[in-house]
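First the structure, then my questions, so here it is.
All protein chains but one are shown in place.
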Amino acid sequence: MAEIAHHHAEAEDPTNVTNPEHGSHHIVTPRVYAMVFGTLLLFTAITVIAAFIDLSWANPVIALFIACFKAVIVILFFMHVKYQSRLIKMTIASGFFMFISLIVMTLSDYISRSWGLW
Amino acid sequence: MSSTATIVSLPDQATARLPKRSYLNNEDGLLSWLLTGDHKRIAILYLISITFFFFIGGAFAGLIRLELLTPQPDLVAADTYNKFFTMHGIIMVFLFLVPSVPATIGNFLIPIMVGAKDLAFPKINLLSWYLYVVGGIMVLAALVLGGVDTGWTFTTPLSTHYLNTHVITAALAIFVAGFSSIFTGLNFIVTIHRMRCPGMTWFRLPLFVWSNYAASLLMVLGTPVLAITLVLVLLERVFGIGVFDPTKGGDPLLFQHLFWFYSHPAVYIMILPGMGVISEIISTFSRKRVFGYTAVAFSSVAIALFGFFVWAHHMFIMGVSNYSALVFSLLTMLVAVPSAIKVFNWAFTLQKGSITFETPMLYAFGFLGLFTIGGLTGVFLGSLGMDIHLTETYFIVAHFHFVMVGGMLMAFLSGVHFWWPKMTGRMYPESLSKLAAVTTFIGFILTFMPQFILGYLGMPRRYHAYPPEYQVLNVLSTAGATVLGVGYMLPLLYLGWSLKYGAIAGDNPWQATGLEWQIQSPPLTENFIEIPIMDHEAYDYEWLEQKQKNEVTTVG
Amino acid sequence: MDNTVATEHPHTHETAVHAEHTHVSLPQHRHHFETVEQQREAGSFGMWLFLLTEIMFFGGLFFAYLLYRNWYYDAFFTASNQLSIPLGTANTAILITSGFFMALAVWCAEVRKKDMLVWTLILTTVFGIAFLGIKYVEYHEKWEKHHIPGAHFDISEFVNPAAHGIKEKPLPPDMAQRTQVFFFLYFAMTGMHALHMIIGVGLLFWLIWRARRGDFSAGYVAPIENFGLYWHFVDIVWLFLFPLLYLINRHPLH
Partner (left out) sequence: MGISSVLWQFLVKWLHSSALFPVEASTIAPYTDALYFFLVAVSLVGLAFVTILIFYFSLRYRKDKHPVAVQIEGSTILEATWTIIPLAIFLVVFVWGGLLYFRIYNPPPNSMNIYVVGKQWMWKAEHPGGQHEINALHIPVGQPIQLTMISQDVFHSFSIPDFRVKREVIPGRYSTVWFQATDPGTYHIFCTQYCGTLHSGMIGEVTAMSAADYKKWLDGSTSGTSLAQNGERLFASMGCNACHNGNATARGPNLAGVYGSKLTLTDGSQVLVNDAYLRDAILNPSQHVTAGYAPIMPTYQGQISEDGLIDLVEYIKQLQSNYRIQQTFVTADSNQASPTTPSVGTNQDSVKP
């Protein structure tokens, strides 16, 4: 009997339930959405303006930086990731990690080709 | 090691009956199968379809071996031969090996093993089977319409500008089949994360689940890259633009990079689930918890992770930068280690066990030997200087057949035999199946061992005619192939026979500990009457004894 | 006799009964999920995994773009200047707006405002279609200029811009040919994106129909939520395509 009770305690143990990575569900208010919306439009304007100013090498950097920033706030608020479970956050991270490693490792070949003899 | 002892305990055949209600008979009619959401029925559908394609692919293998019996190009014309090995490759890789264990055994068992009533997305599961079928039909269409002769690697610019066979049909087929495996992988990951029963912590999961989880990660992250690569090939073929065509400013090596970014992890997609099967079986037939459970579990994940960063070792002689060649060679050496860890852990699982030698165990032993050879010869090819001489020869053919056929297919057959009573409720004829296992093993060695020597002698792969001095070894190989063929036909026959005449298996013929063995066989549609609570480690044989004692007492 | 694992534990019976209750309470609840919460989490996790595959899918294209931009730098910036920044910017704004309404739609579903949900979905669709319309205009212009890669591709504008009244420094013919690579990648990337948009719009019609039927006004918001994820992902892809294709090639380094 004690054994069964022990089993049962284990069953009730929150870390042992079906999904350890619970994310409490959170409703994002229209106000937040509106703010994000404004920010996105604002930064779209900024990136377009920046494109017309000659900043030599900085142009692409700034454009991509702004794009990343916009993407991040879309992911965080429009896609509710800010309020999501650790699991979801890690999933997204892993996706971008694979994407980056695909680019970096393949590019490493192209870049280092010119160093070699052939 | 002739041993009479066995752990098989079947119910008294005089009184035993198959359960009245089971997933097989709770709905009738073809439609109830074609529209089912039940992971077990979908697994059966998959089992039937991949068996079908396996024998088609096998037929092509037979034709190839037949042509290679003589040095002269005498059986078929060169382009026909090229279509043979292309079809053999495409069918075996994309329509058999990739879905083999995950989509059949995995589909059937993973929900049960994690204590769930079904996969997370039954409809998507069914959809993935239909995608598979569509892909398969398209491959057959390409075959009937006149075949395709790019080789399964679709090397550009050959596939894009220099062939007028049905490349587009074949590539689209693989594109579609790819999405079927993406959906399978997605379904598994969600199920394993979200639907484990109370008490089923990660480290109580059977190792089969771990390895399928790792394989699913590869499916989800790798396959889309293949998809986009094939799309680019199609566009290049249709519109004649040149992303991969040097004369138009493209880089053919870019195709190699993108293609192998999927196709190398793909070999781990194929082998990892097989490794999971082996863990289950070795544990069951040595009555012992798998030696170093965590090591085996993490080695699966490690293989999945490292597996993504070694793809350029398929391009060592293709003019990749010699510096990145070094990096990729090093990483290749690293990915070999987790496989070694697994093999040793399996071997030591036997230590102090109480071992019996039923058919699945024989297949598993076959796997251990052949996979060890396959893995070690992989090190040959991962080593830069050695690769120069060995790559694109029969050595590499032998290597991946040792891993894929000797490893994966052995594991698949092992698993099919092991879980056959659970799937059908009936046992297969033991002695006949043992014969099949031994035949397969001998036939395999005879087929592929000579190819290692051929490879080092320098015989190139995909050759229709070859210099006469290579004939002896080729004849050996072909002879072996016939034996192998017999070895694969046998299970088809006696497993079919056992469907009607096999002995009633009962819930747990192997005295195994997995959750799937604690429910009736064949299982109910909803698997469990009540969702179980996992209150013990995986492979806990004391727990099993306790439980069986309790049953006896409650019955008495 | 079956499943004695569970029968050892009488307490678990309650959970089973509980599952039954939820099953009765919500028609959308699938039998194989323990709770509605579990189903919902599984759904969104599955959607995220699917988006993961989408990332890798576009990843290949993005890499190809990166590589060839570095190889054929001159061709890329000249060709890129052929794209209309005003149209691109307008499209970005439109897509962001569409995404905003989609986000609102999710909120409407969560607070169970049926009519508002329908309307936000409709607005999402309208802006989505507007985006595709503008893309069509852009494509059509490329068609007329023979800037569709392939047999009819015409490089004269790049070899001899003066004759076409374009203020660009002329490209040598061999480099001019490479503008094809840019335009191919442009059509491949924006085309893939547009394809996702079209699929999305199709799904939106279906969702609107179901929303008007009131399917999502009783606390069952998973379809809206997951489609929202998909729609926002498509937005994000564009957020990167826009600067890469339209903006970053305005000021060549040499």
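Letters are used for the chains, namely A, B and C, taken in the order the chains are written, and counting of residues starts over at 1 for each.
Rule of thumb we're sticking to: a contact is a pair of C-beta atoms (placed from the backbone, for glycine too) under 8 Å apart; a residue touches a chain by one contact, two chains touch by 3 or more.
Computed from a predicted model, the values in this text were never measured in an experiment.
Screening B:G146, B:P467 or B:G496 for touch with the missing chain picks out B:P467. For the chain left out of this panel, the touching residue among B:M87, B:L232, B:V343 or B:I519 is B:V343.
Of C:V118, C:L171 or C:L229, it is C:L171 that touches the chain left out of the display. Residues touching the missing chain, restricted to chain C, are 74, 155-156, 159-160, 163, 170-177, 254 (touch as defined at the top).
The omitted chain makes contact with chain B at the following residues, 1, 3-7, 73, 78-79, 82, 149, 151, 153, 155, 157-158, 162-163, 246-248, 252-253, 286-289, 291-295, 316-319, 322, 325-326, 329-330, 333-334, 336-337, 340-341, 343-345, 347-348, 350-357, 365, 368-369, 372-373, 376-377, 379-380, 382-389, 391-393, 453, 456-458, 460-467, 469, 472, 541-542.
One rule holds in what follows: only the chains that are shown with their structure count from here on.
Contact count check for B-C and A-B (C-beta pairs in contact): higher for B-C. Centroids of chain A and chain C (each the mean of its C-alpha atoms) stand 16 Å apart. Separating the centre of chain B from that of chain C, both taken as means of CA atoms, is a distance of 34 Å.
Shown for chain C are the residues that touch two or more other chains, namely 8-9, 12, 34, 38, 41, 45, 49, 52, 55-56, 59-60, 63, 67.
Contact of a single residue of chain B with at least two other chains is seen at positions 193-195, 198, 221, 225, 533, 535. Remark: chain C residues 8-9, 11-12, 34, 37-38, 40-41, 44-45, 48-49, 51-52, 55-56, 59-60, 62-63, 66-67, 85, 89, 92-93, 96-97, 99-100, 102-104, 106-107, 110-111, 225, 228-229, 232-233, 235-236, 239-240, 242-244, 246-248, 250-251, 253 touch chain A in the complex. Listing the residues of chain A that touch chain C in their complex gives 4, 7-8, 11, 18-19, 22-23, 25, 27-30, 33-34, 36-37, 40-41, 44, 47-48, 50-52, 54-57, 59-60, 63-64, 66-67, 70-71, 74-75, 77-80, 84-85, 87-88, 91-92, 94-96, 98-99, 102-103, 106-107, 110.
Chain B makes touch with chain C in their complex at residues 111, 116-122, 124, 182, 186-187, 189-191, 193-195, 198, 220-225, 227-229, 231-232, 235, 239-243, 248-251, 254, 258, 507, 515, 518-520, 524, 526, 528-535, 547, 550-551.
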